[in-house]
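Note that one protein chain is taken out, while the other chains of the complex remain in position.
Entry: chain A
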């Protein structure tokens, strides 16, 4: 009988097979033992450009391509390593120093080991993803070395060795091997002097000691960074998490926060329905009030106070436990600012303080009283407390150092001190930062990240990443704005620019119709096409035409830039565009989604030149009924690029009777009919507080003159109507062809409870009814909400109504039932985005889908399949573009807000030259009433701001303008707040009778707007201050 055991001795290859055995436990608690084979080999290259041996053994992939070598032949060095070095970080070094690795000033030529990558993935998935991204970029020269598969560097675990010790040994083994390998193989003639040192970076003391024994160069992260130039700045970038971990052993101070439940307890609780999971949101008006939306309750759960929010930060996915009913409260009616309440805390000496300071407690207490005092109106809402965090949503935060928290500047030197950073985002608590450069950082915009938030620390601790520049400088503030809204603003890399057509600006539509570029394209150069855009628009996405047909009907065409011709799927340009998602428009800057050459030239439907386009052509009856629609790729020549104003003038000018003008008049006529039809179907006319900035105005005039509210011309809606029509037509076409993967856009019907507050307010204050049963009913009732004395009132209600709605989103057809496709605002059963492919990625995808749907083959026959994707991939893209779309809007608004602030400041300075800064007197409208202030909207500037007690000008008060003087006033004021009538009465103590003012919701008030410096707080932060100077109509 033969033995069936694996006979290895006879097989020479078998000697190179090792096996990896590990034990893992599954979610259900089962323990599994996994055995895997490892094929050890000698053809894994070292990837150093110095090596003469490895290029000959470097492996090829299936297409015969060899991966280029990564590590530089002249790596950077430090004083200690004049010959240059390759770095080999271990897992802990990466956990603490990922920001350093991403820094452009240091950490080049890094060897990432398979062992380390695997360990990192087990510890932190986000860091793993960042590392993979780093390995993929060429600039940083990170090389992923699969050491476990290389015969020489494979390490077998010893019987009594812990897994960590084995991994550390593997790291040392690699360092040793690299050293020997390079010594042996460095190209002749370059001997000795040029061989770089191999430096292991580890924070493990035992590892450092053993490395010394084995003659391997090893340094701790901190001591390595210490040897670099600019070490002070870089040292600050080491994560604080480690120190927090180190400190864990020795219990210090008291524990401020309750412990989180264990993961198994959370899971059991969630399954049993005792606990609820949701995303933690913080109120923008009150930093102590958070809310969590959970499916089990229709109203969101309130989370009040620091104790209950238990270290959760806005955006985290948390698990909450509902508090007993006697602790339920109504949402606060008070504005609370963290900066104001915790102004004077000391960042260093926090151990002695309680987690909830007395001031905070007092503030909370008042609210509880209030909640219990009321009965009918202030329905208490369920409250909850956070018992666990499923997923942190920590990102990098832009902020500035709270100058009061730094020590005396003279002593700062390079001493390590702890300061507070106040993030720009009011929902994020201040961050404790240990830095050696506190003195330099004061007055700068800085980028920081949160590392940890332990039970024994009142505030999260983080580390410094980099400085963006002086506060209030244009560059720093613009970058801050982009970072805060996660806008990708780095210039396009070379790989992306390589995807552009080689001809550059000289690219032309091929002259010969035999050219492959003409394949499947219709020649529409004879049509009288024109484009209408805002003045100065360079990226012209769309153009239009209309002409009568012999049968009495009309042909109307919308022509969209054919971006998908230039951007092929999955090339670097496409990937970058899909990450960017959309072009972001700031006041003085545009962050493009596609490189300049495409966006403003080759794709842009500029006048007088031939361009590729994707056309949608309808035949319509004179009553604008659509007879048929047709889609085709085409070549067009736009006759003229109009601005809205110029188009309007041309249409209105009766002396113009040429064909182009006639066709524009036809278009205008149709657009009016289409618009009416849309409103009849129940489309909403929503409003958002929009102003436009014309930044190119001359320096001499009033800076505020640039700020203009957007005017609506008939030509605006001309373009808009046809774009809507094109989008709807295309949406049904792609849905017909791709029932699962069509990329559509929907706007969900908002749940009626969203409108509850607004309905209450309107009926109380104005005796008006809002019918939210359908979009048509809402549109009608919004039309009824007019105040003859106050023409802006209607717009105000529309703005408030818009805020009650959900936002529209991209989705992939398979993700929802067809009945859910509805676009609520447009009252269309199906909708997508097709008309702006230069500035939105969704449109580009839709273009590809439409091309596939109509069987367009393209130059190389691939266009037919370009539109096909998998649902999961599309869903990922949708998630990203929804997020980017939202951020782009926020960033644009923030930019305008910043610009308005700057304009006010510039004006203020001009005025100050001739006397005191008096601000600008304007009209404002009360949008919200709190117990200690109101929110006022100023339509002239499109801004809304909080007006605090001290900012009410009471009758008979001597006008004092400075911030400090006014702050004193707050203490002398008392208020009377009526939550049922939405009124706030502000009085001066002792003079209640004569010095008082009453404001109520929706009221028109006289305000004074100015940009003021927060005095007495060195940081020099500016804000737009709104003073209420008087009330006008007290119509009831």
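As a working rule, a contact is a pair of C-beta atoms (placed from the backbone, for glycine too) under 8 Å apart; a residue touches a chain by one contact, two chains touch by 3 or more; residues count from 1.
Operating definition for what follows: contacts and distances are computed from a predicted model.
S.K.: Name the omitted chain as UniProt records it, choosing among "Ubiquitin-related modifier 1", "Exosome complex endonuclease 1/ribosomal RNA processing protein", "Cytoplasmic tRNA 2-thiolation protein 1" or "Vacuolar fusion protein MON1 homolog".
M.R.: According to UniProt, the chain not displayed is called "Exosome complex endonuclease 1/ribosomal RNA processing protein".
S.K.: For the chain that's not shown, point to the residue among A:685, A:870 or A:921 touching it.
M.R.: If we include the chain that is not displayed, A:870 is the one touching it.
S.K.: For the chain left out of this view, which of A:300, A:571 or A:795 touches it?
M.R.: Answering carefully, the residue with contact to the hidden chain is A:571.
S.K.: Using the touch definition from the top, which of A:86, A:107 or A:149 touches the missing chain?
M.R.: Residue touching the absent chain, from the options given: A:149.
S.K.: What does the interface between chain A and the hidden chain look like in terms of residue numbers?
M.R.: With respect to the unshown chain, the touching residues of chain A are 1-2, 4, 6-7, 11, 13-14, 17, 19, 30, 32-41, 44, 59-63, 67, 114, 117-118, 121-122, 132, 135-136, 144, 146, 148-149, 568-571, 862, 865, 868-870, 873.
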